[in-house]
Every structure is written in C-alpha cells, then in structure tokens.
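The complex is shown incomplete by one protein chain, all other protein chains being positioned as in the whole.
Residue numbering begins at 1 within each chain, and the chains themselves are lettered A and B in the order written.
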Amino acid sequence: MAQQAVRNSFWKTNQKALAPWLFLAPGMIMFLIYVIFPIIESIYISFFNWDGLAPAHISQLTSKEFVGLGNYRDLLDDDSFYTSLWNNLKWLVLYMLAVPIGLFVALFLNQKVPGIRLYKSLFFFPFVISQVVVGLLFSWFYAPGFGPLYAIIKSMTGSETAILASDTMATYGIILAGLWPQTAYCMILYLTGLNNINPEQVEAARMDGARGLTLLWNIILPQLRPATFIAIVVTVIGSLRSFDLVSIMTGGGPYGSTRVLSYFMFEQALSEYGTAMGYGAAIAFVLFAIMMIFISFFIYRMLQQERNS
Amino acid sequence: MFPKPIEKSAPWVQTAYKLSLPIALILWLLPLIGIAMTSVRPAADLAAGNYFGMPSGFAGVENYSAVFKNSNIGYYILNSFKVTLPTVLFAVGLSCLSGFALAVYKFKSNLIVFFMFVAGNFVPFQILAIPVRDLSVQLGLYNTTMGLVMFHVAFQTGFCTLFMRNFIKSLPFALVESARVEGVSEFKIFWHIVLPLMRPAIAALSVLVFTFIWNDYFWATVMAQDASVKPVTAGMNELKGQYKVAWELISAASIIAALPPVAMFFLMQKHFIAGLTLGATKG
Partner (left out) sequence: MKYMKTLAGLALGLGLSASTAMAGEIVLNSDQTDPAPKKAMEELIAGFEKANPDVKVKWNNIDHEGYKAAIRNFLTADAPDVAAWYAGNRMAPFVKAGLFEDVSDVWKDNGLDEQLKSAAASMTIDGKKWGVPYTYYQWGIYYNKDVYKKVGVEPAKNWAEFVAGCEKFKAAGIDCLTTGTKALWPGAGIFDYIDMRTNGYEFHMDLTAGKVKWTDPKVKAAFAEWAKITPYISANAAAIDWQDAAALLSQGKAANYVMGNFAVDTFKKGGMTNDNLGFMLFPEITAGIPRAEEAPTDTFHIPSGAKNKADAKKFLAYLASADAQTAMNKTLGQLPVNNKATVGDDPFIQAGFKELSSAYALAQFFDRDAPADMAKAGMEGFQEFMAKPENIDAILARLQKVADKVYK
C-alpha cells in the first residue's frame, strides 16, 4: 500500500516530464525501426559486395564480402549511373514547370461563376489517381500505331514518332506524364493561397494603378510565398522520387536511356536481373545525399519559422 | 480578389470565359477521357483501328465484367483495402499521440525529434528498401499484408506527426494550461480536451493517407508477390502483362483501380484539400 503511494507520487511529480515520451514512444519506435535504422543499415550495406542470397541476411555479412568504397568506385565508372544522374537533373528542372503552370491554372480558375467548384475539383482530379494509372494512360496516349498523340503527330508532320521508343524523347515523355498530376497539386496549393489573400492590399494597389502582371508580381506573389515554398518542396521531392512512371512506362528503356537513380537502384538490387544489394545501396545513398541537400534546406527554413513564432 | 472578378468585365469576356472553362477541362482531362472511352469500346473497334472515333457500340458491361472474371483484380482491390484501412487507422492514431507530445510539451530534444520525423518523411524509398525487405523476411512478414501495413504505418507516422503537431500548435494552448491548473492528468487532457478538437485534422489526414497508401506502387512491388497479398497497383502491372494489346481491358482495369481514391476524394473533398494545403496559407 505504502509502495503504491510512493509510486503514485513519483508519477504525480514527474508526470509532465515523462508524459511526452510515453506519447511519443509507439510512433517513434516504429519510425526508428522502419526508417531511421534502415538508412544506417543501407549505408553499411553499400560497403559490401552482397547478392542477397548468401549470406541470407544483412546481419551475417562478413569481411569476406567487405569491399570498402569499391561500390562507389564502380559507380563512378558506370555509364548507367551518369545517364541516371543526368535524367534526374532533367526531371528536377522540368518538373519545376508544374509550379508556374499550376499558378497559371489557379489564376484561371479563381473566379466565382456557377459550377466553378466542380471545375476546380475536376482539374485537381489527376492528382488523386495513382501514378501507375497515369503511366498507363500516357503509355496509351503515346502508343505507336494507335495512340492519340502518335496520330496527331503523324497527321501534322507525317512522321511516325514513338516517343517512348526514342532515347532522346522518352524521358521527356515520362516527365510530361508526371507534370500532369504535379501541376494539379500545385494548382490546389495556389488556389488555397489565393483564397487567403488580403483583399484590402490588393484593392489599395489597384487604386495606385497596379494592373495585371505588375500587380501579380509585386503584391500577389509575395503573399503567395508560403504556397510557393510548399509547391517547390513537394515538386523537388516528387521529381527525385520519380519511380512509378519510369517503371510503368518504359522500365528504364529504350536501352536504359530513361533510367533515374531510384529506378536504377531497383534494377540493380531488387529486380529480375539485379541482385547487387551492395551496389544498389550505394546508388540509394547517392540519391539520399542529393535529397538531403533539399531536406536540410527545408528543415532550416522550418527552424527559422519555429524561432520566429 | 485576384485576378479581377470576371463579373466586372464586359459581357463578352464573361461569355468567353464561361465557354473556355469546359474546353480547358476537356483538354486537361483528355488522357482520362480517352481511357474511359476505350474502356467501353467493343474489342472489334480496336481491331478495326477505330481508336478514338465514336465507339461502335457500348461494351462497358462486357469489358468490365471480363476484367473481373479473367483476372485477379477483385482480390487486388480487396488486398488494397486490407493494407490501406489498417494503415490509416494506426498511422493517424500513432501520430495523434506523437503530434500531441511534440506540440504541447517543452523538452530539450523536442525539435530534434520533430525534425527527425520531418526529414525521415522525405527520404527516398530506395534507401530503406533493402533493410526493410530483410527485416520483414526475418520477422516472417515478407509477402504478407501485415508486413506492408507495418512499414506504411511507420513511414506515414513521419508525415502525420508533422501535420498533427502543427495542427495542435494552432489550437489555443490556454485550454491545456487551465486543465493542468485544475489537476487534470496529462492523459485526460489529451483524451478529453485535445482529441475532440483534432477531428478535422484526423479527417483530413485519413483521406490523405488513404490516397497515398492506395496509390503506393514501390512497396507493393518490393514487399508482395502472391496474388493474395498484392495491392491493386502492383496487380495492374501484372494485368498490363496479361492483356498486352487488349487496351479496352487495361483501360477498364485502370478505371477500376482509380475509383476508390477518386470516390474518397469527392466524398471528403473539403478535408482532402485542407490536408494537402496545410501550410500553404501561413508561415
């Protein structure tokens, strides 16, 4: 009985210090096991030459399989790696088009006419569909012989262009498919942003004679900065994560010309012809390092906000 | 309001705008409309080269029932639900707890823990894939619905915690303070005071997580192999292999696979958009 009382009072006095950790524990443990620890493990694997079969598990890796930086050296000598990097860069730059186009569509739709709500939802539609379906949709769109786009190009220029069979065009074809849902996402961010614009400031600027683009640039865009920030963050992350579309639409082909790092890693480590776990882990680490640049920037921004609030 | 409200423009501009809306929409949704039309086309149309003219007849019933009859898509859809629903429940549940902890308590490592969740939420899947697969193999969870759910819950907890924490931060803190003064226990504060106020955030997150998980393809490919486990995204890839040139069937299957998140979106649109645009207005 007495002990019970002691425990109770211990709980009473320390409740505030212990409570956050009790609340955090379940989520944090899961997150550590499935996200944080695997990152470290992947970096560890990248120093080994391992096929995933013998030994059967990571924990059994021995010095026999250890290759130090060997996988990274091989990467630097691998043409596919440079192709993937270069394509990642294309994705990164072109995917950014989703931000201005999304803004443009948002401005177009930011009116109060009957039925506009439905229009907004329908414009947003592509984002809700899985990328697998988007990929199939665009594969059909481009398909040689019967794809609508193929037919349009043929009727206009007479040339038979199979976008996904061409090593120069296929990546752009996939990015275009990716831009479709991503633009919808940016649009919805901007529509929300536009909804919350300070009307007085806009009116005041109009009184001062600001119109059209000047008004947009000087008054509206600064107010949309939070929306722009989030749009850029999700677009950057989305472009580096591009895997689904590449996998569905070309499988990295023709002859490896549409590879990106995420797909290259999958191919090398987890696919039909790839069993090089260590090599795959090294590729994943490079992608992770690139992503970390953006993540750090994002965290830095958030940290500043936290300090200010 | 920006741009200038259209009703203040000349009548012809207004008419032009109203006309341009449906045209723009049709262009925007062209790939989707094309697929929808293809999915109800008789196979004979495709064989005869009638790919985008008017369908010669309505074969929707045949095509859709053919997809259900000759493929595993019914199972795949069911599998997707079996993965998605528990993930939504647990990811949102866990993040209510962790979001509350990070929003309400001031302790030394608060920001570090918070940023761990935020950063983890953005890492590329590929850096997790090999260890997560290996872990699942060791736990006997590889190629099981449970294995997929465990990973998804853990990963989504990152995003959900970020979301919940920011949401709770925006609630009036005085509520918590005054309850503490009255000696209400921390758990009761969470359960009786904060949780009821979190309903909109819970709704928003639930729809979002539902969509994310339903549409996941990478993990479905890496972690599932049997038809009894495969979610519909991975299953679609298989159907693509099975049907090859039968585009009317692939199209029908695509529409079926897209339907649940689309329905979710239209039913819960307000919450969905509130969730996605969190942070787009302030900051």
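What we mean here is this: a contact is a pair of C-beta atoms (placed from the backbone, for glycine too) under 8 Å apart; a residue touches a chain by one contact, two chains touch by 3 or more.
Every value quoted in this text rests on a predicted model; they were computed, and no experiment measured them.
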Write down which of B:Leu141, B:Leu171, B:Leu195 or B:Val262 is the residue touching the left-out chain. B:Leu141
Which of A:Leu18, A:Ile40 or A:Ala56 touches the missing chain? It is A:Ala56
The one residue from B:Arg41, B:Lys82, B:Arg133 or B:Arg165 touching the chain left out of view is B:Arg133
Absent-chain contact - pick from A:Val134, A:Leu149 or A:Leu164: A:Leu164
In terms of residues, what is the contact footprint of the unshown chain on chain A? 33, 51-54, 56, 59, 74, 77, 79, 143-145, 160, 162-165, 167, 250-251, 253-256, 267, 270-276
Touching the absent chain: which residues on chain B qualify? 133, 135-144, 146, 221, 225-228, 237-238, 241-242, 244-245
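By definition in this document, only the chains that are shown with their structure count from here on.
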Between chain A and chain B, what is the separation of their C-alpha centroids in Å? 14
What part of chain A is in contact with chain B in the complex they form? 15-17, 19-21, 23-24, 26-28, 30-31, 33-39, 41-42, 45, 52, 56-58, 107-108, 110-113, 115-116, 119, 121-126, 128-134, 136-138, 140-141, 143, 146-148, 151, 180, 185, 188-190, 192-197, 199, 202, 215-216, 219-220, 226-227, 229-231, 237, 240-241, 243-244, 247-248, 261-262, 265-266, 269-270, 277, 280-281, 283-285, 287-288, 291, 294-295, 298-299, 302-303, 305-306
Note which residues of chain B are touching chain A in the complex, please. 1-3, 5-7, 14, 17-18, 21, 24-25, 28-32, 34-35, 38, 46, 49, 51-52, 94-95, 97-98, 100-102, 104-105, 107, 110-111, 113, 115-120, 122-135, 137-138, 150-151, 153-155, 157-158, 161, 185-187, 190, 211, 214-215, 217-218, 221-222, 233, 236-237, 240, 247, 250-251, 254, 257-258, 261-262, 264-266, 269, 273, 276-277, 279-283
